[in-house]
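Yeah, one chain of the complex is gone here, protein chain that is, but the others are all in their spots.
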Amino acid sequence: MSEQLVNTKSQNEYAMSSPPSGFQVIIREFKKDKLAMFSLVGLFVTLLAIFIVANFIDQDQLMKVSPRDKFAEPGEKFFFGADQGGRSISGQLILGARNSITIAFFVTLITGFIGIAVGLITGYFGGWIDNIFMRIIDFFITIPSLMIIIVLVTMIPKYTVTEFIFIMSTFLWVGTARLVRSKSLTESRRDYVNASKTMGTRDTTIIFKEIMPNLSSILIVEMTLNFAGNVGLETGLSYLGFGLPPSVPSLGTLVSYANNPLILEEKWWVWLPASLLILFLMLAINYVGQAIRRSADAKQRLG
Amino acid sequence: ACTGNDDSSGPADLTKFPLVVDNEGEAIEGGTLKVALGTDTPFQGIFSWVLYEDSYDADIMGYASNVIFETDGEFLVNDQGIASLEVDQANNKAIVKIREGIKWSDGQALKIEDLIQPYLIIGHPDYEGVRYDGDFQNIIGAVDYHNGKADTISGLKKVDDTTLEISFTKLSPAIFSIGDGLWGYAEPSHIMKGIPVGKLLESDAVRKNPVTLGAFKFDKIVPGESIQFARNEHYWKGAAKLDGVIVKVVPTSSIAKAIETGKYDMTAGSLPATTYPEVRDFENITILAQPELSYSYLGFKLGKYDTTTGISTMDPQAKMADVKLRQAMGYALDIEQVNEVYYYGLRSRANSLIPPVFESYYDETLEGYTYNVDKANEILDEAGYVDTDGDDLRETPKGEKLEIKMASMAGDPIAEEMTTFYMQNWADVGLNVVLSTGRLIEFNSYYDKVQSDDPEIDIFMAAWSTGTNPSPAGLYGKESAFNFSRYTTPKLDELIAAIDSKKAFDIDYRANAFHEWQLYMEKNAPVIPTQFRTAIYTINDRVKHYDVNLETDFDLNQIELTAEEPIK
Amino acid sequence: MSFMQIRDLHVHYPIRGGFFNDVVDHVLAVDGISLEFEKGKTYGLVGESGCGKSTTGKAVIGLEKITSGRIIYEGEDVTNKRRNRNSSFNRDIQMIFQDANSSLNPRKRVQDIIAEPIRNFLKLSDLEEKRKINELLAIVGMPEDAKFKYAHEFSGGQKQRIGIARAIATNPKLIIADEPVSALDLSVQAQVLNFLKDIQDELGLSYLFISHDLGVVKHMCDYISIMYKGRFVESGTREDIYQSPKHIYTKRLLSAIPMIEPDTRQARKKERILVEENFHKEQHQYFDENGRVFDLHPISATHQVAMTAKEKWVI
Amino acid sequence: MVISEELLTIRDLHTGYRIKDIYYDAVDGVSISLKKNEILAIVGESGCGKSTLATSIIGLHDHNKTRVRGGIYYKNSNLASLDEEALNNIRGEEIGMIFQDPLSALNPLMRIGEQIEESLIYHSKLSKEQRIQRVLNLLYQVGIPNPERTANQFPHQLSGGMRQRVIIAIAISCKPNIIIADEPTTALDVTIQAQILDLLSELQMETGAGIILITHDLGVVAEVADRVAVMYAGQIIEEAPVEELFSNPKHPYTRSLLNSIPQMNSENEKLQVIQGLVPSLAKLPRTGCRFSPRIPWIPESNHEAEPSLHEVSPGHFVRCTCFKYFHFESEGGSLR
Partner (left out) sequence: MIPQLLILSLLIFIMAKQMPGDPFTGLITPESDANRIEELREEAGFYDPWYVQYANWIIGVAQGDFGKSYTYKVPVADLIGERAMNTLWLSLLSVVLLYLIAIPLGVLAGRYQDTLVDKSIVLYSFVSYAIPTFVLGLIFLFLFGYQLGWFPTAGTVDIKYEESTKAYIWSKIYHMLLPAITYAVLGTTGVIQYLRSEIIDSKSMDYVRTARSKGIPIRKVYSKHIFRNSLLPIAAFFGFTITGLLGGSIFIESIFGYPGMGQLFMQSISSRDYSVITALVLLFGFLTLLGSLLSDIIMSIVDPRIRID
């Protein structure tokens, strides 16, 4: 009875596969784009190396000042030289990278979580919920966040990595929320959502089990790019003196040494490796993000 | 023309830094001196000695000074200046006489009213500055005038056109270093008189075209960023040889570069010692060094200040109450290494709370707390601070864990390293010192916490600049809010009182009083001096002659240049 | 007897604008329509794009908020309560969407798509659920292994069938089919239309069949309502509408349908022009001064036409 | 009406899209010609290559991803081998094009007048004033009631029918010899569709241009076309004058298609269904009869190995011989 429907030949050629915007496409995209592939592998290896090696470094020992080794040049004693306090740059680079990445990661995670939840909910429900959240979002957009962050940092008496993460997160979820909201708005108007509604599926289920997976590639892109941005943000604040305490190694601390012209010009080993590491991380993340974005956007796909 | 120090890695030897520079070459006619004002923020532009608050404004005003007294190497008034000072100890009076024929930069003659004018401004009810202080209230009638009970200050009397008589409630030797309420600058009363005191700050007379007595006069001001001075034809020591001076704000991050590339002849004010490595190899400058009127110290919290009564009381239970502990902490610090590595010898181990510039008061015989680990260990053992639980850290004599919380101020480029290093030093002798907030504290919070006797602070690293009067009354007196260690004893009060007593008008007596006080402070170590400081000046090779010696009577009007532009 | 009545349904969308983004006006998407559904019948809703067909469908099933009017289901007023989960109304009224592609979640396998209403409405064990899914797949004529696939692996017609399988999973009484075939090719369209008719016979379904294709509507529907600017201009059985259209708008619509008869096209064109001219000439008799369609008045037991009471005699 | 002169002749046209580095022909050996004064309809279901054929004619493909081979002869030159510049002299001026979606086919940021005027700038020597006059004339000609006002409006201010008229105005602005209309009425309501179709045939009458009308709606074909070509899987499988095609369809595909229309008189009958699917481009069988998988009850031997077009009556061509043996599997083929 069904033979006339099923074009058996062409049907069987489809293997069991995920939807076209899923991982297959992403993998195909990476295979096509050598640069993105290289970035991905490089990123992976670097991060792995950093996190593994970091476990073997004792931060207290590393951050011991030994004045006589001040600005020791790269060489036998210090692989990448030493900083003003005679502390090994290479060690700080690794711990710093770990700290900075961890911070960026958590900030990305927290802002991503809030931003996605708020965006999805407002976009899905619309109406007064949307109105209220949009007011809040508008308000946050009005806030000159850099300034408020600076005020907050000076205000808070005990200011550590955790506080830093939370302060950053307070202001950075807004962009994500806006983006997700607009995507969720269009996605919520699609008929499969309507279908689920008419079939009595719960709103929360629709939002998180139906809409969210369909936005996943956009969310991934947004998160990657946020991550890259957050790595950079810490640097800027450290430069202004509102970043982490200098005793906590971070990429931002190392780079902000460049603020001293003598170091900038002559003691390149203090700030350059960290800068290059940041550059590499940002480039790699961006190229990876670009590839994911392409796979999310059929128009720009390479494969 | 590069200075001394050939050994580029070793410390600079202070003796190799000259105080004076003479450069070869024929002086050119006129010329403009280019001065860099190293700051990351615009200057405030309050060009009045009674009103300014920002030291950058003071640095600028230095080129068009209104100062009436001149002082010698120990900052005591001599008779070389516009005015001379006579003190009537018996009647608590000072008589100020001015030279005749002195003119303001606008051509008006200097009158005795111009000397009275600053007092009338500072004492005025509308005056909002800090200078209406305890010292000022020492002038008879100042308080009544300030409270609006009198139209003028009764203690100021114009004797004749060139003489002013000032009556004080009490007098101390500080009067000779222009203390006790005596004011060292004149204000042009012919201009100031017409402006209500409340409006002075906004007036053009302060902001745009102040009238001065100095070698140069204000010509043009770009608010916050640059000032052009022109030669003051009426300068009483003779018109300057230069046409003028340009002072320009330069961000601190690029000031060394600016000096190297010959954009400027010198800096307004000195350069911080940490800048030295940036400038030492420049070939177009000479580096001059001058001792600073300040010292760094390590303070111990020993009590509390009662804000209502305004009196400090000691707390015998304080963590740092044991003098042995304090002394040991002093011995444990390897300040020498820090000075050598980070300051190139531009800072030295301080042995006293009086900077050596004050030759007659400074006690060079004091040993101070030089680096000596063995001694530190010995003292601690002796005092019962021993490690009882085997964690390499000493416990209190009672056997409790000892954690000393330190406050240290952020700001100095090497503050971080220095603090960490000191904490390591203490750890080396088994003392567990931690930062009270986990990090260095920014300037405002620092003073907020230290002054309010924050319980999170046991010890603190700080610095004082003493000003020209090194009297310790304001910093270590029982009633001083700035006595941050809150250390007071009857003996100390006695010693301090002696320094500013009437007897101290006798120079030897005063010197002796200072010595005794220094000795007492060293022994009891409520604070331990750590560093004396030296300021450096970079002078471009086209400046024919420059002198930072405090004793010589070098004056701005003598400056000459040997080229049209600074040498690169 | 009708199991469901729709009385004087209005759906108005606010138009926001101005500086404060407040409501400045309303779109009268649906502006007072009434319908009744009987078991096993198909009701056609025809009209130009934007006349409010989809809005009507969505309002009935509860996807749009009803501004005023009432929906009575089996004697119960369910007007704005229809989003209650698990309500019998929710189970008994289902929808088939125009764009089969977008109505199937691309991230879900077919079995999860079909299982959605089953899981929500029928408390079945896993095994029963599986059986039910297989059964549904069989009904819509798809092999069992289809349930492990994703929607994009199917053709347009097949997708539409998955949508239908989902819609009939809870044995509904009424299916709202919003242009279920207009995105499909002719041959596929035929499949789906045949199929809809088959299951109607089998399950005793009623359809609210929304379409702009008069040929398809004629093929499918027992009763037809012609919609214009949110209101009905004419409503009746298929024969009423096609054989004796009364309202000028209906006539115009009918005359515009292309026919598969090339020989008579010149004649049709002439006729079309005539109707068009008539339309412009007599328009005012059929619409009030605001261009709003008059209320419906019955002219026979089944046939209703929009007109003023006065003009009843004109027609 | 004289239908004779050949305006455009397409010979064995192959247009391929690159998918993963291989070119797959979406138009696979199409030969057809357009005569003066005629409306040639090309029908077929989605994906059979109609649009590809249309865009091949004026070379609007992305050259990096498309390959066009074969002959498209117009006035002694092969359009398929012309360069961009030469093509630009033909596009708009000699061949006008009408697209399906009237909203997206107009630049939302440009006034209607400007958009119509654009091709006049490059293809005529008219002065500015003359051009404006011409634009207004064109708008009037396509039946826009208030040309002055419309010319100054933006696309979003017009209704769908109006926009489609504007697009037609653009296509005929330089009095082209050929107009290619790719599904010009698919996005429109029936009433507007009828108006647009009437307009097209009137224009054709007036200008004598040849029109290629691409559509999947057999009703539209029946309304306006003179000659019809039915496409399936990149090939033309049947070609005939319009009356002939509807009265005497030959190819199994054409016949099935016609039978699947919900006819006005078949209310309660089953519609004819063509089983199977149109294969996707990459999976298209390139040998033998392409329709054979969808009529499996016709034995393989009844198909040609290399199907060619057979003229069954004057002007009526059918591909493959299977039409001779074709019968519906069962009348009113049901689903189950």
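The chains carry the letters A, B, C and D, assigned in the order they are written, with residues numbered from 1 in each.
Keep in mind that, in the parts below, a residue touches a chain if its C-beta (ideal position, glycine included) is under 8 Å from a C-beta of that chain, and two chains touch if they have at least 3 such contacts.
Predicted, not measured: the structure shown is a model, and the values here were computed from it.
If the full complex is used, which shown chains touch the chain that is missing here?
A, B, D
Using the definition of touch stated at the top, determine which of D:His14, D:Lys50, D:His123 or D:Lys270 touches the missing chain.
Checking the options D:His14, D:Lys50, D:His123 or D:Lys270, the one contacting the hidden chain is D:His123.
Check the options B:Lys111, B:His124 or B:Lys263 and report the residue that touches the missing chain.
Hidden-chain contact among the options goes to B:Lys263.
Could you tell which one of B:Ile379, B:Leu475 or B:Val548 touches the chain left off the display?
In the full complex, the listed residue that touches the missing chain is B:Leu475.
Given the full complex, what residues of chain A touch the hidden partner chain?
Residues 138-139, 141-148, 150-152, 154-155, 157, 228, 232, 235-236, 239-240, 255-256, 258-259, 261, 264-265, 271, 275, 278-279, 282-283, 286-287, 290, 299-300, 302 of chain A touch the chain absent from view.
What does the interface between chain B and the hidden chain look like in terms of residue numbers?
Residues of chain B in touch with the missing chain: 40-42, 44-46, 51, 53-54, 128, 130, 132-135, 201-202, 220, 222-228, 246, 248-251, 253-254, 257-258, 260-261, 263, 310, 442-445, 447-449, 451, 464-467, 474-475, 480-482.
On chain D, what residues meet the omitted chain?
Residue positions of chain D that touch the missing chain: 55, 58, 60, 84-85, 87-93, 96-97, 99, 101, 104-110, 115, 118-119, 121-123, 154, 156, 167, 170-171.
Criterion: only the chains that are shown with their structure count from here on.
Just curious, how far off is chain C from chain A if you go by their C-alpha centres, in Å?
So the centre of chain A lies 47 Å away from the centre of chain C.
So the centre of each chain is just the mean of its C-alpha atoms; given that, what is the distance between chain B and chain D in Å?
92
Report, in whole Å, the distance between the mean C-alpha point of chain C and the mean C-alpha point of chain D.
31
Enumerate the residues of chain A that touch no fewer than two other chains.
1-2, 5, 7
Hey, what residues on chain D touch two or more of the other chains?
In chain D, residues 273, 277, 335-336 touch at least two other chains, as defined above.
Residues of chain D touching chain C in their complex?
It comes out as residues 45-46, 160, 189-191, 193-194, 197-198, 216-220, 222-225, 242-243, 246, 256-258, 260-264, 266-267, 270-274, 277-278, 334-336.
Show which residues of chain C lie in contact with chain D when the two form their complex.
Checking each residue of chain C against chain D gives 48-49, 141, 155, 185-187, 189-191, 193-195, 197-198, 212-216, 218-220, 238, 242, 252-253, 255-263, 265, 268-269, 272.
Write out the stretch or stretches of chain A touching chain B in their complex.
63-65, 67-68, 70, 84-85, 154, 157-160, 241, 245-247, 259-262
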